[in-house]
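Just one protein chain is left out here, and the rest sit where they should.
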């Protein structure tokens, strides 16, 4: 399931939807939240913009790629857009599999690729005004490492 | 927080306890459940035995080791003992960190080491009687890989 | 016509979220970029950023990708979601 939404999500509900299959021994979830990011500027929140249509398409492609690599049963990807305050949830990734290694790897793969491929942009709202975040070189390096690992 | 308990745990409650700190950008959780394990014998459930006292001690040591390697804030480890039926939750590992890579790595490290170091034993209850599970060579290999990775 | 979209920092810098341009023969993503850069100094600066990304019909692509009438072309900075 892929959702791009303004509303908050409830982890308990998403977990429940993921966890109702007896074939799955492993459920791994990741939640990313608004935190006091980089330079200690007193972050009050984020504004999240996206490219409607393309976002969902890219997330579907990333999910399909994960399913090519690992035996997955359920996959949930939820990403919020709009204005979020400090501590709010931004993104939920949940994966179930018969195998824990597959569940961990796929969950991490999904968030790593979401960060470098999906058209979302964060603007940080600080006490000194707002500022678009710069993409992190470390994030694209992580994606590249996956590509190397998975094609070898 | 480390708990070895007969009772089921509620993922929503455990998530809530983990997620209330604005310094943490990342929350990773793992849930392991009773599934139809290995040889398609029609698993009806598990009976889980442990070594009271030593279990908690080992889990604390594993947690301390994870904290040595990664910047973690909260860590929750819950493992159930006693009789469990198919589909029931066995183990919960939850980790929060400012950094998602640390949260993923620590969560996977904790379950990998729990599986090879903590004194729990699973007896499978099938339609053809009960049977102690054999330790998997793949699990000890995974622990060894961690040791190699973390000391290099 | 070709629909052109701008997102995030670009959208703010250009004060524009979308516009339409006429399709022509042998059009590419690079030619559209140059055409837009010719608007004025501001557009020239924004459209020549090294980090600029382009998508055609919601698929990230390179600067030699051909573009035809009815296509949707989007320009945006590196993504920062998650």
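So that you can tell them apart, the chains are marked A, B and C in the order they are listed, and the count of residues begins at 1 in each.
The rule is short, and it goes like this: a contact is a pair of C-beta atoms (placed from the backbone, for glycine too) under 8 Å apart; a residue touches a chain by one contact, two chains touch by 3 or more.
This structure is a prediction, so every number in the text was calculated from the model and none was measured.
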Practice item. Identify the visible chains that the left-out chain touches across the whole complex. Key: B
**Study point:** Among B:11, B:28 or B:48, the residue in touch with the chain that has been omitted
**Key:** B:48
Point to revise | Contacting the left-out chain in the complete assembly, out of B:43, B:72, B:95 or B:114 | key: B:114
Point to revise | Absent chain, residues of chain B that touch it | key: 32, 48-51, 53-54, 57-58, 79, 90-91, 111, 114-123, 132-136
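Keep this in mind: only the chains that are shown with their structure count from here on.
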Review point. Touching chain A and chain B alike: which chains?
Key: none
Exercise for review: Quick one: name the chains whose C-beta contact count is the highest of any pair.
Suggested key: A-B
**Study point:** Farthest chain (mean CA position) relative to chain C
**Key:** B
Review point. Between chain B and chain C, what is the gap in Å from one C-alpha centre to the other?
Key: 49
**Study point:** Where chain A touches two or more other chains at once, by residue number
**Key:** 32, 111
